[in-house]
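Subset of chains shown; positions unchanged.
The first chain written gets the first letter, and so on, giving A, B, C and D; residue counts start at 1 in each chain.
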Amino acid sequence: MLPRYENKLNEIRGMISVMLSQIIQSSEETLKAFETDNAELYESSRTYIKNIQVDANKIDNEIIKTFALFGPEADELRLLVAYLKMTNEIDRIGDGLKKYSKRLHDHCMGGCDMSVLTNAIIQLHKTTINALQYIAECLKNINSCDADDTYRKVMVEESKNDDLFSLMEKELLNLIIDANELAVEYVRVLGTLRKLERIGDRTVNIASLMLYAQKGGELNLHS
Amino acid sequence: MTAVQKRIIINKLALAFSTLSAIIALAFLFWILGVLVMKGVHALNWNIFIYEGSPPGYAESGLKHALVGQLILVGLATFIGVPLGILAGTYLSEYGKNSKLAHTIRDISDIMMSAPSIVIGAFVYAVVVMPMGHFSAWAGAIALAIIMIPVILRTTDDMLQLVPGTLREAAFALGAPKYKVIIDIVYRGAKAGILTGVLLGIARVGGETAPLLFTSFNDNFFTTDLNEAMPSLTVTMFNYAISPYDDWQQLGWAAAFILSMFILGLNIMGRLILLMGKRK
Amino acid sequence: MASIIDIKDECALHVRDFEFTYKGAAAPSLKKVSMPIAKHSVTALIGPSGCGKTTLLRSFNRMHDLYPGNTYNGEIEFEGRNILNPKEDLIHLRTKIGMIFQKPTAFPMSIFDNVAYGMRLQGIKNKSELEGRVEKALQDAALWKEVKDRLKHDANGLSGGQQQRLCIARAIAVEPEVLLFDEPTSALDPISTQGIEKLVIELKERVSIIIVTHNMQQAARVSDYTGFMYLGELIELGHTEELFVTPKEKLTQEYITGKFG
Amino acid sequence: MIDKIFLNMTRTSALLILFIVAWIFVVLFNHSTEAMQTFGLDFITKDEWAPNLDKFGAYAAIFGSVASTFLAMLLAIPIAIGVAIFLSEIAHDKIKGFFGVSVELLAAIPSVIYGMWGLFFFVPILRDLFGGMGIGLLAAGIVLAIMILPFMAAVTRDAMNTTPDILKESAYALGGTQWDVIKDVIIPYAKAGIIGSLILALGRAIGETMAVTFVMGNVHHTPNSIMDPTTSIPVTLANEFTEADSSLYFSSLFGLALTLLIMSFVVIAVAKFYFLRKVRKGQ
């Protein structure tokens, strides 16, 4: 393999890793902001992922160039296709996270009583961060990491995530019924938390893409 | 009988015929070779190398005069013919290439290569022997050289052309002048081929009798004077063979054997050089 | 009609309105070709056979002059002068612009002498200087390790790929500014091809490289700029990445997607 | 500078060939004018060759040359092609190598030795078989045939060997037998080369002196049968050149030499320009 080709593959992997770690940093900082109720942290958490869409598009274009120049085959082909699909997911994660952070910030400044939810939110947040960390770890050594294991672990986090969200949804709907004027606000909170829940789905997709890149078979994604 | 069966039978017949003709041909050829070796080895003894020719009946007669004469004639011819042949071949391959002149020279020299050698003898007789007034080693050597030049010219031309054009271009691309390219690259690349050509050229003239008959003529005595008639193995062999004397005929066979070995040796050497060149 | 990129960096060569006509040909084989060749980068020339890419390449070191009767027109600027000038010192030019051919052209001499040949032509006789520079050239051509114990052996004993690297060593030993590669891997197996491609990419640190290849993928792999030629014209010159993803000319597109013919 | 000197050296050498050939023609022509003026066309149509009477008619010699060559070709061609086929297509590798080299080496043996063999070993057999002297046209023809056989076989084989392997293989791949491949692919492919080399062999045979000097008989008489002794141009030259005692005799011998040169020139030129050129174009 030409060093140039190898460099290009590494470069792309690196760019995706950077995006992922920005997302992780951002979500960790959002969590911190929520725990400490710190407005500045909310602000700064979003700066990490400001350009995530631009980055994702840049990566896509690099992948296309790699296709054009090196005509990848077999594992490299699968890897690049997986990357191409991953950028979609990461981009959406970034977008969701941005909105989540902003709206959580708003909610906390607003009048809703979040206290009943606080623990659950922290939990939801943590499972999300865990899932993100698993995939970031595996991506570092995409050729040799245990993608099967990663997939399993991410799935575990995702189902925790699902359960937590169902719980909170019930809680919130109850709140809405009672809240009158604040109902609208609670509706919004629900929407906000749903964003976090979605991130979990997408991490599953990423894990399954990594599995595909490593093992082949049919590419299978879930919405 | 199907078409295929018919073909198989015809195939067998045809192959049998060609095998048979090969056997016939080789039988004759080995007969000749066998005669040469038997007669030659039988006649071979040390005296041949020690004594000069002498009238029939003398025990102390040999071929020393003819052996040395042969070497001088062939050596001289090589000395004249080889440089001219190589230079001319170089011109054709490196400068003339596909020009009309080069093609004319090539064609003429090819024809010369197969021209009757006795005619060359007659020519040299007219332009060397007649003006000098007597036979001479020079005349013989010139006749042989004229026969040799086309052989060497042609092989040199062919062998130089075998050197890939890109090799020359590669040398030019490094900034080499043309004569350097020819000497450093082309000659070197065709080394084995040219050497083979030279050996084959020598072998070719070594066996020539006809052009010597009336140029270097013959002599029964040892001489190294290039301005005198000079004995050669071939002419001596011819004269002895047609003589009615048994001991002269014996000497003739010995000469034939020695000459054949010499020429076969040159041929084998040439072949080996080419083979070794190829193997690299 | 043609879409030629404007190169902002320094140029190694600059072709302007270049026309070339083979001896006895009615029409020029290259028609008004204009192109910049970027310094310290690899420029690939691609196109169907007979498009003139090799003809153009061989104009850069005036190789055509070996066969009389061909005519040049226009300008090829190199180091500030037009090398098409009939008074151009070809021997000097060719030491500045080296060339690697389709088939390996190892000279019938030892490995050492092969590499030293160009330097000796320049009059370098000092043995230790020769030795040093031969070693360096062989190292740069990634061949030193394989041949250091048999420098005195005949170069024809090397494999095809090694011979081609030897030719590269020989060419870079005289420290040229530009190296011309004329389908350098068309006679090699895939593995040797890879070796040569690696080398081409490494060499551009020091020399400017122009490579003619009939293998589109090779152009894609090794070059920074790619020029597409067709029927003696330069149709498009662009960054390789762009040319292969988004060619500007329809002809280029059709060629690289294999729609010709 | 050095370039120029080198170029001039090579060019001069090359031009020398042309010069020598032209010179040969001029010299032979000049020396034979006396004979031509004296006899005119009779020189080649009359067969009376009587030095003591100063009458020189070369018909017998020319006829002898043509007839012995024709006989030799008739005998040699089928066998040579058979040998070539055997060597290039039938023989196993080891035999091929041994026979091939033998044939080529035999082609290099000096022709005078063929003549000696003919005289001492072959002529007696002919004498026993057919009576008479043994020496004569038939003996010359056979000796010539045997002499040119190795050359012919070697060149024919070389021509056949130029057929690319995959061309042969593709004929086999269609279900051809060896003979199918030989007659449909190899011989058509090498046709021009084979004919060209046969004619080259013919040229050699015409000019051959030494192999036939022994067995021709050197009698200036047009033979009535193939067993009759006769002469040929080179034989006459070889035997009589040094004995010529009058200038007309001498001039007649030069006339013979010129005739021979023209004959062989024409034959070889035909071979080269017509057939071998084709081969070169084909390749």
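Note that in this section a contact is a pair of C-beta atoms (placed from the backbone, for glycine too) under 8 Å apart; a residue touches a chain by one contact, two chains touch by 3 or more.
Just so we're clear, the structure is a prediction, and the values are computed from it rather than from any experiment.
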Whole assembly, copy number of each distinct chain: A x2, B x1, C x2, D x1
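Here is the rule we use: only the chains that are shown with their structure count from here on.
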Chain C-chain D separation of Cα centroids, rounded to whole Å: 53
Inter-chain centre distance, chain A versus chain D - centres from mean C-alpha coordinates, in Å: 94
Where chain B touches two or more other chains, by residue: 177
Sequence positions of chain C contacting 2 or more other chains: none
Contact graph of the chains (line, ring, star, complete, other): line
Interchain contacts, given as pairs of chains that touch: A-C, B-C, B-D
Residues of chain D defined as touching chain B within the complex: 2-3, 6-7, 9-18, 20-21, 23-24, 27-28, 31, 78-83, 85-87, 90-91, 99, 101-106, 108-117, 119-121, 146, 149-150, 153, 175, 177-180, 182-183, 200, 203-204, 206-210, 213-214, 234, 237-238, 241-242, 253-254, 257, 260-261, 264-265, 268-269, 272-273
Of all residues in chain A, those that touch chain C in their complex: 1-5, 64-65, 68-71
List of chain B residues in touch with chain D within their complex: 4, 7-8, 10-11, 14-15, 17-22, 24-26, 28-33, 35-36, 83-85, 87-88, 90-92, 94-96, 102, 104-105, 107-112, 114-123, 125-127, 146, 149-150, 153, 177-179, 182, 203, 206-210, 213-214, 217, 234, 237-238, 241-242, 252-253, 256, 259-260, 263-264, 267-268, 271
